[in-house]
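Of the protein chains in this complex, one is absent; all others appear in place.
Let's turn to subunit A:
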């Protein structure tokens, strides 16, 4: 099984975001960024499957501006074998939508004959929760979202999903799309020896034009405003289960 894992560079969840002066976005200049936590979990699951000899290769893919390479390097340090960067210019990057990302991932998954696509259930910046589902739709592959457990048996993935009513277990035939939820696993740290080794792993670069994919925005952000959420509760939500 060869797994394609989608990873996104987002503003680190610990940052107290501020609305940008033009109200079209949040301030991202000089602000800490890192890999979307749910994508970290998706990547960790793929790497664990490889270590358990259920998968042969794990490839990380990210669609974004030049700095997205940072999260791809992290992905390589955490166990991915190769990385693909679909580079968008910084200005257009703000208007990239799940639809564009999904089209891209679907094309790569199809052209390079991957057996599974893993993504985080949602990105913590837009909370869209659409990419995984759209990829499955484009490829006409079965999907198992909000995974909290994945088992591989004979060309199928048995996935336990967290849903409102409790747990739902489904069996999906490969190739399939899975999205990772919080309790799927606890991501490993990138150890220094692995960070050093990662520098030698291949990182391929492409553009949407190379792939012939249309990135025209379908939506327009009218305004971003600040909601007084209970920000101090968010970190505890992301508190990974080792206590």
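The working rule: a residue touches a chain if its C-beta (ideal position, glycine included) is under 8 Å from a C-beta of that chain, and two chains touch if they have at least 3 such contacts; residues count from 1.
The working rule: contacts and distances are computed from a predicted model.
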| item | value |
| --- | --- |
| Protein that the absent chain corresponds to, by UniProt name, given "Proteasome assembly chaperone 4", "Autophagy-related protein 101", "D-2-hydroxyglutarate dehydrogenase, mitochondrial" or "DNA repair protein RAD51 homolog 3" | "D-2-hydroxyglutarate dehydrogenase, mitochondrial" |
| Among A:14, A:90, A:211 or A:224, residue touching the chain not depicted | A:14 |
| Residues from subunit A at the interface with the omitted partner, ascending | 12-16, 18, 30-32, 34-35, 37, 40, 74, 77-78, 189-193, 195-196, 238, 240, 242-243 |
